[in-house]
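One chain of protein is taken out of this complex; the other chains stay put.
A and B are the chain letters, set down in written order, and residue numbers restart from 1 in every chain.
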Amino acid sequence: MTLPLLMFFLLAALAVAGAVSLILARHPIRSALSLIVVMVALAGLYLLLGAEFVAMVQIIVYAGAIMVLFVLVIMLLNAGEEERTNLSRLAGPPGLLLAGALAAFLVTAAARSGQFIAAGGSEAPSGAVSTRALSGLLFREFVFPFELTSFLILVAILGALVLAQRENS
Amino acid sequence: MLILNHLWIIPLLPLLGAAANGLFGAKWKNRVVSAVALSATGLSFLAVLELFREILEKHPAQPWVQSYFTWIAAGTFRAGFDLQVDHLTLVMLLVVTGVGWLIHIYATGYMAHEGGYYRFFSYLNLFMFFMLILVLAANYVLLFVGWEGVGLASYLLIGFYFLKKSASDAGKKAFIVNRIGDFGFMLGMLLLFRTFGTLDINTLSGMAKDVATEPLGQIGILTASCLLLFMGATGKSAQVPLYVWLPDAMEGPTPVSALIHAATMVTAGVYVVARSSFLFTHAPTAMLVVAIVGAVTAFFAATIGLVQTDIKKVLAYSTVSQLGYMFLACGVGAFSAGIFHLMTHAFFKALLFLAAGSVIHAMGGEQDMRRMGGLAGKIRWTWFTMLLGTLAIAGAPFFSGFFSKDAILFAAFRNETAGRLLYALGLGSALLTSFYMFRLMFLTFHGAPRFDQHHVRVHESPRSMLAPLVVLAVLSLAGGWLAAPAMLGQGPDHFAEFLKPVFETAAAESAPGHAALASGGEAAAHSLELTLAGVAVFTALIGFVVAFWFYLRRPQLPEKIAAGAPGAYRVLSNKYFVDELYAAVIVRPLVWISKSVLWQSLDARGIDGAVNGVADGANALGDRLRRVHSGNTRSYAVWVVIGALVVIAVIFWPQLRTAAGVAR
Partner (left out) sequence: MVPTSYYIILSAVLFGLGIVAFVFKRNVITVFMSIELMLNAVNLAFVAFSRALGRLDGQVFVLFVIVVAAAEAAVGLGIIILIARQRQSLNVERANLLKF
């Protein structure tokens, strides 16, 4: 059991635990905090995969901004404990079955897809080089989607403003 | 070369007349309507005369064809608006336009007090147009256009008094029965096209020369197509078994009966058979069928005519009978004799119908002969012209009918296959014809008046009606003289000579009869002809004498005979119950099928059921499916997941299969 492998299992277990906790928590704030745990675990996994920039972005933006927003909204709305979830007749058993099937599919597919992917991966390139390469890719080949996302953010800001406006009027 | 280069003038003029009267005639005075109609037909007649002169003078290539435009071009099939003229066409054109014009003149007098005057003349001109197209057509397709068109005009004119149920029923009957014949005609055309690849008459004529004659008794392609074409002819020319519409057609005004159902439309079938002589001569079986059907019809119709009491019905059955003669002639190969009889019949039958119309007009609408009598003194012109017509039809010597009928009987007698039978039927019909025609004359014009002379004021018809009668009477008398020289041994039969180029192949190849001519020599044949003529005249005389005896000397005799043989009398006066037979065997089952099966079961329950069923099904399905929209977000979520699952399954299907395979 090499170190990377051990790290992987730890982080993976953390992530799964967080996800399960999200499901089982009754208070939404607990779910939010569980989700933060998942995200941090994933950031760790990204580091393991040699994607440092992505890991940082995950922490800063996802866990640091988006989840904060979620927590803010939960507190703003004073979301209380959820009622006891009795599995609805419609969604209950079939839903569980479906989710299980879906997962099984994906897992099998993933396991089977060994032939496509080289077992393991190449050595992670050195940090500086990889971020530089990433930015090169981003601003050269993907400059158009990049500009579109900035536009998208602008739209989102405007949307949020409009929504905020409405309650005052 | 005016008309030769512009043949289209001849049919176009009546079409313009029909259009003018049809579109504007409602607002015009009768005088204007008549002027338009008469000039349209009259000018057409003048054009035909001019054409006749040009042909005689210029001797253009026979037949003279003018192609105006391509009407149908589909794959290898081509049918153009092609008009042709040869000597046969000329004869037909002269009869159609000449007699047609005379009848138009008559109609201006006869229909003077009728409502719908403009409509009548519009239809009459329309009929002329189609008939001329039929006669001038150079291919069977265009001929069929004319064929159908005259059927349409006939329907419109028979049902002219459309508010009278019997009239509109008669119109429908005529059209429907004709349609049955037309079905055969179309099949014949299709068969010809399939075999030869063209329906152009001259092309076919050329091709037919190279086709072997089918032996008697065998039904090959040619025989089949000829029989099918003849089926159409039986419908249009009222032969057995499709003659039943003609007597009913008497519901139309008398000029219509004269023009369409005596002189022109009904002769279209004979014309088609004559025009197709190049086909028929290669199919002796078909010719035999034609001859037998013609002879049987001639006799059969004559027997019915014996006991009819309506003056027009007698003439109607007489027409059927005389048409039978024409087919008999064609069937034994004497095509020019058949056309000759067509011409003379047009003269005297039109005359007889118009004169009958004059009688009806004089009697204020009475058509039953039992309520006539003693009219000879009161309507002298009508009586005299009708007498001349009767003499012609009976075959009195030197009248036109004499020459034409004798030519036919002579040719029939010499037929190798069935000469004796055909001659017997022909001669028998001649006897009956003479009898019932003189019966008609005696009942109508002679003896004591059997009607109330105070209520009915018998008056002679106006000049517009009498003038055509006189002209036709002259033609009935002199029309046959073209053939006279041959009979008297002083020269050729001009009429037959005139038509010789048309029927050359027919004459050459119709073996029966000409062998006798060749072997016995001309003198022997000629004396046979004279003998037969004598026999015919003798039988006509017998008919006259018997009629004289029955209806003038011993008027009670006919009733006693009828009473003595009630069964036979009933059968004859009910026209052998043929109409009733058709109604029971054909009409009623068809109506039943249409109603119960096709309408109620198939249409109402089947098709409507299917359509409504689809709608109901869509309704039901929608009703079930709408429950998906529960408003429950979570169930939507489940559906989303299901969808995702399906997509993933589809994508990963191959790998899952191998996975399953490996796992096992």
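One rule holds in what follows: contacts are C-beta pairs under 8 Å (C-beta built on N, C-alpha and C of every residue); 3 or more make two chains touch, one makes a residue touch a chain.
What you see is a predicted model, and the numbers here were worked out from it, not measured in a lab.
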### Query
If the full complex is used, which shown chains touch the chain that is missing here?
A, B
## Note on the structure
Residues on chain A facing the left-out chain by the touch rule are 2, 4-5, 8, 12, 15-16, 19-20, 22-23, 28, 31-32, 35, 38-39, 42, 45-46, 48-51, 53-54, 57-58, 61-62, 65-66, 69-70, 73-74, 76-77, 79, 82-83, 85, 87, 91, 95-96, 98-100, 102-103, 106-107, 109-111, 113-114, 117-122, 124, 130, 133-134, 137-138, 142, 145, 149, 152-153, 155-157, 159-160, 163-164, 166-167
### Message
By the contact criterion defined above, which parts of chain B meet the unshown chain? Give residue numbers in ascending order.
### Response
626-627, 629-634, 637-638, 641
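Following the convention adopted for this analysis, only the chains that are shown with their structure count from here on.
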### Task
Take the average of all CA coordinates in chain A, do the same for chain B, and state the distance between these two points in whole angstrom.
94
### Message
Please output the residues of chain B touching chain A within their complex, sorted ascending.
### Response
630, 632, 634-635, 637-638, 641-642, 644-645, 648-649, 652, 655-656, 658-659
### Summary
As the complex stands, chain A meets chain B at residues 88, 90-91, 94-95, 98-99, 101-102, 105-106, 108-109, 112-113
